[in-house]
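All protein chains but one are shown at their positions in the complex.
And then chain A:
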Amino acid sequence: MSILHTVNKSPFEKTALAACLNHITPDATILLFEDGVYGALQGSQIAAHMQQTLTTNKIYVLGADLKARGFDTDRLIPGMAVVEYDGFVELVAQHDKVQAWL
């Protein structure tokens, strides 16, 4: 049973991403969008935890929301994958369930 976890909160404002990371199983995928994209950036307090998560789970970032916040993809932690809305839809279809960490 694969689950797509969506996180739309900044990890520096809310604990949604931390809660998500504490609950995911190895076959789960994370999608960061809206303010959630801040969790995908290099050099932050949470970057080491994200890097470690990337060794077991795939993490995607919504490109439009990253760009809207003034970041290029070269600011991402290596290993993060960028998708647009069509990729978001494909991820939803590929997983059995979607869990939104609101």
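Here is the rule we go by: contacts are C-beta pairs under 8 Å (C-beta built on N, C-alpha and C of every residue); 3 or more make two chains touch, one makes a residue touch a chain; residues count from 1.
Methods note: contacts and distances are computed from a predicted model.
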Should one name the undisplayed chain from "Amino acid ABC transporter ATP-binding protein", "Chemotaxis protein CheA", "Sarcosine oxidase subunit gamma family protein" or "Sulfurtransferase complex subunit TusD" using UniProt, the answer is "Sulfurtransferase complex subunit TusD"
What chain A residues would touch the chain not displayed? 6, 8, 33-35, 64-65, 84-86, 88-90, 92-93, 97-98, 100, 102
